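The complex is shown incomplete by one protein chain, all other protein chains being positioned as in the whole.
By written order: A and B. Residues from 1 in each chain.
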Amino acid sequence: MLRFVATLIACLTLAIPATAQQADAPIQQLLQSQSDLIVKSSRRTIGPAIDALANSGLPQAQVVMDKWQTRQMWVNTETGLFIYAEEVDRDTLRIFDFADGTEIGEVPDDGYDQLKPNSGIRGLIGTALVQFQLSDPEPDTRRRALDAIERGAEESHLAALRASLGNETDTQILARKQRLERLLTIAYGETDAERIEAIQSFEGDLGVDVRAALNPLLSARIEAADVLPTDPDIGQVLSPGSEQLSRDDAYALLVSADLAKPRISVEDQRNALIENITDGQVAGIQVATLNSQEARDMAYVALADQGTVTAVATEAEVDQRLANHVFYERYVGAPPEVVFAAQAALNAIENKVAINQMFDLSLDALSLASIYFLAAIGLAITFGVMGVINMAHGEFIMMGAYTGYVVQLFIPDYTLSIIVAIPLAFAVTFGAGVAMERLVIRWLYHRPLETLLATFGISIALQQIAKNIFGTQARPLTAPGWLDGSLVINDIVSISYIRIAIFVLALLFLALFLFVMNRTRLGLEVRAVTQNPRMAASMGINPDKINMLTFGFGSGIAGIAGVAIGLYAKVTSEMGSDYIVQSFMTVVVGGVGNIWGTLLGATMVGFLQKGIEWFNPSNTLAAQTYMILFIILFIQFRPKGIIALKGRAAEA
Amino acid sequence: MTDAALPRRQPFALRFPSVMIFLAILALFTVGVTVLSEGFGMGVISTSFIKTLGKTLCLCLVALAMDLVWGYCGILSLGHMAFFGLGGYAIGMWLMYARTEIIVLESLSAAALPPTPQEVSDGIATQIFGVVGSSEFPPIWAFAYSLPLQLAAVVLVPGVLALIFGWLAFRSRVTGVYLSILTQAMTLALSLHLFQNDSGLRGNNGLSGLQNLPGLGETPQSIVSLWFFWASALALALGYLLCAWIVSGKFGSVIRAIRDDEARVRFLGYPVEAFKLVIFTLTAVIAGIAGALYYPQAGIVNPAEIAPIASIYLAVWVAIGGRGRLYGAVIGAAFVSLVSTWFTGGQAPDINLGFYTISWVDWWTVLLGLSFVGVTLFAPKGIGGLVDVLIDRKSPNRHGADLGPDHGALREQEADK
Partner (left out) sequence: MSMKFLSTTAAAALLVSTLPALAQDVSCPIKVGVLHSLSGTMAISETTLKDTMEMLVDIQNEKGGLLGCELEAVVVDPASDWPLFAEKARELLTVQEVDVIFGSWTSVSRKSALPVLEELNGLMFYPVQYEGEESSKNVFYTGAAPNQQAIPATDYFLEELGVEKFALLGTDYVYPRTTNNILEAYLQDKGIAEEDIFVNYTPFGHSDWSKIVADVVALGADGKKVGVISTINGDANIGFYKELAAAGISADDIPVVAFSVGEEELSGLDTTNLVGHLAAWNYFQTADTGANEEWVAAWKARMGEERVTNDPMEAHYIGFNMWVNAATAAGTTDVDAVRTAMYGQEFPNLTGGTAVMLPNHHLSKPVLIGEIQADGQFDIISATDPVPGDAWTDFLPESAVLTSDWKDLGCGMYNTTTSTCVQIKSNY
């Protein structure tokens, strides 16, 4: 209320600057004539308004469309005049006149409504703007025009594009223009020869845009006839009951072409029977006996014989009709020669696409494997080397991720914060691991089942504590800008940089693990203690200290893994439990006590999961279920994992 | 310590006074609750609390099974709540089918034509599966129309699954923590499978409205809940007797020996795998029966009930109650689940520390988690250990020798004292 009064006063004191606007300028008059459509702002109806602007020949039309597209156009709610404006602050606008681009002044925004064209309308405006932009001196504007053509090409674009090719200076843009010109030729080329030539020039091209241009040419209509016509535009012959043409569809096609009698649905049959009940009977049959489908069929036939209802096709008739007709595709997208050229080009492309899809799937699988490996590598140390079941491993991952989140609260620079977060996450989880080992685990070394329970207790306590501190909502952990985006090899094969980073990190950890275990004094002592603690102790090694350090090291790596996983997925208090079972599986499948085994295990799990997903793309949950089942079976037949330790080491 | 060493067998009741004490307490408790209930008595105990008590008895029964397989046989199974859930699903299928059939027949009887069997079946399927956007019966519902067959499924489904899984696992000598992880994986796979709508058991929604027994629409829940309470008490009593009988005999001695040193028992010529398989399957069946009694009281069974965490909680109840003693399992399950109810009910008073208020809704889980750690570290015998203190039973002096892998379980020697 107060705000409203304040606005009112502000309006009065500013003396309504809109009076300075040229209300009768041709561009404004054009806008006024289309005012209803523009304000209504629906893609369905906006066409005439955009056409009117684009074809007006007014010099300001481009500016209007430009401002409109970028949501800078406003309308005065009282006078209905259009202006464009910059927002000075939340409540104030600096407004400009479309007629000559002069500034009118600063006004409160209450008297103006912003026009918010949705992305459909923005696309249409972009399409209309293309003609102005293709030869614009600004390369960015030209690129925007090309974007617009890619999103919504029109026949008129082809000529405009061809005209602009000659004076293009930027080689990159030129290349894009040439490619687009060929794509547009496929769709709108004047002669078949021209189109076929364009099609053939894309032989083996993997771009989605090429397939998007070729596929519509192949569109076909299914038809039925007594004998197969010999026209050139006949495509494949279909048999009813096949995947492309179900039996019901085929018969419906015959019915709609008046080549067969209609069938009746159970529902309609019932209604027809009900309509014809007289004195508790249908065609002389007692209603009470109509409690099976056969009885109803008979009653209906009886009705049809009486002529009360129309006769319908029986199953035998349906079969006979289907057998007597031939079903085929007729190409409607393009002349036959173009279709055959497109078909040939697509066939060549499809094979290549399939190979590339396999490659992309392998990359995904590799990436998933590296994530599992990263999550499991800490466990490979604590469980694999020391034999300690740590159900709180997932919560160490979570602690690492939250450490990353907290660091980002204090260090706004994403790159720097990640550089700080990684060692800090290691330090935090190392500390937590050491504390846990000292306080709990060292009392339970010979009682693995109880370790499992105790660490599980710690796990749920840590989860709840994280909830109490950070809340239940997921927290953002944002990757630095240079990890945004993805490495695009072609339109099919691409992988995001963050996944590559995780892959590299996994390799680094593998190297670090191997180095620590095989090349350092600590590693030697760790191996000694795990193989025979008493003997190691008598050699002057302090097993307590070594156990503590090893456990801390494993936990610390989990913390770093947490930062990485948080960057690519999410940071919640429950993220740890998403990985714990899979991590244990990875270690067990690979073979306990061997880092190469863990690596193999992660690879197997990753590839297996992606493989199953590929077979059943619509249900990812099923893929996870089958993967676990497979692992259970695998362990039955190879209880010691892929790489089984032999001899004494296996007993340790 | 074998049976042959005993000159004559005393009566079962005298050898195991704890069984008789337990049964007496259970009987007293059941009668007491009935007298205080809304349905038949003074109305001091609300129907919702009767349901809670009835469910707790079922949890005690599954804890007994867990104790048998873990406390006595040393197999830390993290899959018994899956069997429990399967029992619930088996009975739930019949409850849903029969209840829906009544509704559908009633609504179709008003139609102009008498319904065909197909229409009845479609009507039932639409009502049951409409919620998951399907209107056809999946094949696993083939026997849902029949109570006896579904009751058989309560026993057979968990039993056969346990038999197959156990046979595979024990055959390849998967033991210890590996077996725990494997059972956990089985549970996870099962719950993920049931989560899918394609599984045919209504996905995440599960089977609901189970508390409304078909044909008993007029009977108030205050009465129905008591029936289930009695049934649960009876099942617990029978289960307790069965378990006590099993662990008292030679069979019991062998499974305890397997727990303490599996290799030695194998060298003595016992078919260790067969023993384990019998125990694993039997306890799965008990868990299934407990589930079949539990879920009609809870009203809904869904995949979240089968998630691995539920089975871990089960192990924790047994650990807190005291392993290797049947009453320990019962005490643990009853204690933890009732205390949980109290804390999550919001009745526990908040603690104001001045700078921070501890709200139990937030901190209860932390307390629970830390209490596992406390129990495993400082009181491996759990609450049952208090009984030892009470009747002055001491652990034998082993002169520093290792107590074996299962520190907390009640030892043979102690039991015989």
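By definition in this document, a residue touches a chain if its C-beta (ideal position, glycine included) is under 8 Å from a C-beta of that chain, and two chains touch if they have at least 3 such contacts.
All figures in this text were calculated on a predicted structure; none of them were measured in a lab.
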Residue of A:A25, A:L524, A:L621 or A:A644 in touch with the missing chain, whole complex considered: A:L621
Absent-chain contact - pick from B:L23, B:I103, B:A231 or B:L386: B:I103
Residue among B:L36, B:A304 or B:L338 touching the omitted chain: B:A304
Hidden partner chain, touching residue among A:S33, A:T102, A:Q200 or A:N215: A:N215
Residue ranges of chain B at the interface with the undisplayed chain: 46-49, 51-52, 99-100, 103, 107, 110-112, 126-128, 130-133, 135, 192, 195-197, 202-206, 208-209, 211-212, 221, 295, 298-302, 304-305, 344-346, 361-362, 364-365
Missing-partner contacts on chain A, residue numbers: 1, 42-44, 116, 118-123, 147, 151, 208, 211-213, 215-216, 357, 360-361, 364, 367-368, 371, 464, 467, 472-476, 478, 484-486, 488, 491-492, 494-499, 565, 568-572, 574, 578, 610, 613-614, 617-621, 624
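By our rule, only the chains that are shown with their structure count from here on.
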In the complex with chain A, residue positions of chain B that touch it: 76, 112-118, 168-169, 171-174, 176-178, 180-182, 184-186, 188-189, 192-193, 195-196, 198, 308-309, 312, 315-316, 319, 362-363, 365-366, 368-373, 376-377, 380, 402, 405-408
Residue ranges of chain A in contact with chain B within the complex: 266, 270, 273-274, 277, 287-293, 296, 389, 440, 443-444, 446-450, 452-454, 456-465, 467-468, 577, 581, 584-585, 588, 619, 621-622, 624-625, 628-629, 631-633, 635-637, 639
